[in-house]
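Here the complex is missing one protein chain, while the rest keep their positions.
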């Protein structure tokens, strides 16, 4: 597998008439393949994986495998509430060609998700997985966080190779980077702190906004890698507001609209999500222009 | 359908060697049928529904339908993250003979679950459901609450007939009872406030502890109904600590152990949940004795 | 001292041109003395005690002592961040004639306020106080709660005689009532749950809304005491919305305006608080009318 680092979008799953639109999905991957993205997270939160059934998940993953060249990372979201389901989904993703699996913290019974139970869950999944496993901590969706101590213990497992930390808590992410082995790959999952997360040790970023503004995200990452902190900060500031609009403020509906504005195939969302209002669309268009202006030579459309 | 009121346990799903043990499940229902329980919630949170696949859910529901007499309520948990999945699960439950459906708030994308989107979700499910629908608000698991205002608006829908409010927030439950029509059935889902919830207008209670101590819960309810507040309060105090042990403190593992202690078939839990330690077991046994002492004429075993 | 039970308003401190208006304060007490209130909390949260200096606090307390007859309770808010200041303020209140002291949890260094430190603080204050002490738990202002276990331990102190629980958490209040001695006086400090709190063992209520609607609050309490639960619930519902407007929604500015509307001397608030807008005033007037209609024979003005 390619080294785990760089920028990955958690790719959206386009719908047409409420059904998965695989053609649109393939079109998007084809366009993204022309950018400097290191790879893709398929069936993540922004892929609306919680709204897909198992058949749809298989279709999406198979289509992704076909469309993604071997030199880019194909990471698949395979976490489930029960350990047995997480094991099954991870094995299935491996069969369908995923390079690695991203496993979210179980979270329905939040109060019961002690560090011990988290550890047992992830160890079991990693033991039974044919492909390397990354942990996924996203407390704004789950109400459950992975502590740096828990990550450090899990990082000792030979088949647990990284973490996506979407908490936005840079202090905790910094502490995690401090206590894990050098080769353990910490990705930040929050565009508002992408640059500072890289500063404290993240090796890459998995960002919703990288769906619709991959060039800006990749440029930020490359600026950081070559030590150009001034440019990296300038890009961080440039993407911050758009990133917020297509996540916290307007959610996946906002993100899909931004994709459509840029010539990708955004498609619709599944209910209970909704597409943005006209006012929201104007707001998104304005910020998108701001991000793109002068910084993206080859636009898509 | 029988009138929606009284005590219902959210029945546990026993496992043996990590597989659903339908015989054990039927045994439990047989025992419960000899008590004054008004009915049963099947495939609820305490039924570990999030750990079951669709085939298992069907089996459990079908077994429940067979074992539950027509004069007791069979309520089925049918909520899902997407509206389409919630609709499908609700229709399926109707086919399998459920009397009514309990639909949890969608919650993965918490920040997007505005009142408008909540309403649209529930209206659509209710529109398409052959059986009456109850709303389910359990913020400690979902991070999402239903406001009294939202419930009031949804209560106008002819096929939305009630609510299970497990928040433990008696002020909010009281306000909800104040603003909904007389015939809208508000159930409290929190044993620690069962009696005060009845005082402010709840018509019944859906309580984990009613799995292992149905008699005490029914006696509390009956005391309240005949206006014996002193007895109702005494029973409230009697069950409070046990209820806490088999929910917040030790979770479903604790509840299943308590069931086994009383002669029911508790069975094991699915990972990442675990069964209680020996110390916890002693604690549960002690509180169980406390609750039963002198108050339960016919014990099970 | 009179028995600790019944309805007490946490009396507001009227300001005129940003100075304490003692005449207005005395006028209010004179009017309240004609109602069935059991007593008064002076220098509480709603008294804007955090906005008063020591000289003003002395003046207010001295004026209260003069205006309040011996057969009504004069409870004084004397909590401070440091134990030494809390001790001093409590002694001073005793000198000025307070019957008992209400001591808030220290809370600035929230993370450090362990149960042990809470206990040491309250024990020291109670040891050094010439008058009985009540604990005050109001997590919505302090971010710190008193657990039932901590209250139970403190209730063993001979000079700690009660608690004001303003959390609104009826489950916790019920548990507290269960574990403290019979004679320990638990007051609820939240009008939205006044009636259910009485049901689970509270002996009275200290309610902001009792400033502007003392009759309705007293009638609720008396209905409960004589076992008329139907009437108590009806009154609970009647006051709930007004109570919310003059606390959570519009704060002390709303409460003072409601007082003025009823013929009391509300006066202004100190900055950063502000008085309600015209729209808010209409809303308050409407709810006030709702509460008063038909239920208050002798109005004030």
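As written, the chains take the letters A, B and C, and residue 1 is the first residue of each chain.
In this section, a residue touches a chain if its C-beta (ideal position, glycine included) is under 8 Å from a C-beta of that chain, and two chains touch if they have at least 3 such contacts.
The structure presented is a predicted model; accordingly, all values stated were derived computationally and were not measured.
**Student:** Looking at the whole complex, which visible chains does the left-out chain touch?
**Tutor:** A, C
**Student:** Check the options C:77, C:148 or C:251 and report the residue that touches the missing chain.
**Tutor:** C:251
**Student:** Among A:16, A:237 or A:282, which residue is in contact with the omitted chain in the full complex?
**Tutor:** Going through A:16, A:237 or A:282 one by one, A:237 is the residue touching the chain not shown.
**Student:** Of the residues listed, C:34, C:117 or C:225, which one is in contact with the missing chain?
**Tutor:** Final answer for the missing-chain contact: C:117.
**Student:** Considering the whole complex rather than only what is displayed, give the residues of subunit A touching the chain that is not shown.
**Tutor:** So the residues of subunit A touching the unseen chain are 168-171, 174-175, 178, 190, 192-193, 195-197, 199-201, 227, 229, 233, 236-237, 240.
**Student:** Residue-wise, where is subunit C in contact with the chain that is not depicted?
**Tutor:** 18, 45, 50-51, 53, 81-85, 106, 108-113, 117-118, 120-121, 124, 140-141, 143, 248, 251-252, 270-274
Note that only the chains that are shown with their structure count from here on.
**Student:** Approximately how many whole Å separate the CA-defined centres of subunit B and subunit C?
**Tutor:** The computed centroid separation for subunit B versus subunit C comes out at 37 Å.
**Student:** Which integer distance in Å separates the CA centroid of subunit A from that of subunit C?
**Tutor:** About 50 Å, centre to centre.
**Student:** If a residue has to touch 2 or more other chains to count, which residues of subunit C qualify?
**Tutor:** Residues of subunit C touching two or more partner chains: there are none.
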